[in-house]
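Sharing a structure with you now.
Here the complex is missing a single protein chain, while all its other protein chains stay put.
For reference, chains read A and B in written order, and residue numbers begin at 1 within each chain.
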Amino acid sequence: MTGRDQSESHDATPNVRQRIAVDRESVERGLASLVLTIIELLRQLMERQALRRIDEGDLSDEQVESLGLTLMALEDRMTELREHFGLSPDDLNIDLGPLGPLLPRDE
Amino acid sequence: MRAKTSAIWLYAVVPAAQRGAPAGLTGVAGEPVRLITGERLSVLVGDVPLSDFDHDPLRDHLEDLRWLEEAARAHHRVIDAAARSSDVVPLRFATLYHDEAAVRAVLSERLEDFTSALQRIAGRTEWGVKAYVDPDMLAAPADEPESDQNTPGTAYLRRRRAQRQGQRDARQRAAQRAEEIHTALADLAVGALQHPPQDARLAAYRGWMILNGSYLVDDERAQEFAAAVDSCDQRFPEVRLELSGPWPAYSFTTEDRERQGEQS
Partner (left out) sequence: MSTARDEHLPGQSPIAWQGQQIALVDLLDRVLAGGVVISGEITLCIADIDLVRISLRALVASVRAGWDTNTAGGTANPMAKGNIP
């Protein structure tokens, strides 16, 4: 909110509305990217866990198939949501500073 | 008693034989660069306003990337100009003293350190080598797992496993390349160290940066070193190498940094 906006004529209101709309959009997008990042983290963890258990051989064929279908559906859903918010895979990440990024960038 | 309005920014330590700062050189605050001469060593300095360079304003400035860029380039310009006519031991960016007496005091306190640093870098130059790889070029083509339409979930997991393994293999191969290149270059240097890979958002590159090294090389071997960089570039077609330099020996001013590298 700058003095300049207030001193403009009647377009002050649409400008402000426009800016608020843009702000809301970016707030939504920010929240979406945070939430999707967490979900993506969980998806990767589950995928890793599933593959490990398959390698260990303690799942039946039916369980493997069911797990695979679920993870596949989850990945598809994630992609949909990501694209809905206009987020690229790289956008889903959190920088933990000295610890590096939350999600490995190449999985 | 008048309040102090300026502080002294230090650029580099040079042998006292150095007769003066290069003419017309200006520093991080646009100030003229001058020499404070001690017995055996001198230091290139500039008087900078406390309004910008006191603790709090400076800290704020350093968080502004544009300000930081301008100041870092100015700091480097001074050091680089001085390096054209003598050995220089660069000081870390943002080394500030209250007054000249304090500067002289540190010159004599650290005489030994500075003198051995000067000896260590005499006749030597720092070169930077960065190596990049396109991960797709590293991964061996994954064997297509037999896809069974009756079990798409299982096929999916097999695919994902193959992809993960492929990524792991690519990372490993990249690490090996980086190690080979670093070793080959360090062999021609008297000091070698690796910096962390640069953030892709700031450095704007594609693929992976697998090496970000600095090498202290005898000037007589500079051509040989450049040729070695070139030959590594040829030897590893999937790796792209970039040579930067010549740099004043920023990365090799202290003893332990030199020990980290292979000695020749």
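Please note the rule applied: contacts are C-beta pairs under 8 Å (C-beta built on N, C-alpha and C of every residue); 3 or more make two chains touch, one makes a residue touch a chain.
Fair warning: this is a prediction, and the values are worked out from it, not measured in the lab.
Participant: Out of B:18, B:42 or B:253, which residue would touch the omitted chain in the full complex?
Facilitator: B:253
Participant: Of B:51, B:163 or B:198, which one is in contact with the hidden chain?
Facilitator: Once the missing chain is taken into account, the touching residue is B:198.
Participant: Spell out, residue by residue, where the missing chain touches chain B.
Facilitator: Counting only chain B, the missing chain is touched by 7, 13, 50, 53-55, 58-59, 62-63, 65, 68-69, 72-73, 75-76, 83-84, 87, 89-98, 102, 105-106, 110, 113-114, 117, 122-123, 125-126, 128, 130, 135, 171, 174-175, 178-179, 182-183, 186, 192-203, 205, 207-214, 217, 219, 222-223, 226, 229-230, 242-247, 250-254, 256-257, 259-262.
Simple rule for what comes next: only the chains that are shown with their structure count from here on.
Participant: Could you please specify the touching residues of chain B with respect to chain A in the complex?
Facilitator: Those residues of chain B that touch chain A are 135, 151-157, 160-161, 164, 167, 171.
Participant: Would you pull the chain A residues touching chain B in the complex into a rising list?
Facilitator: 47, 50-51, 54, 61, 64-72, 106-107
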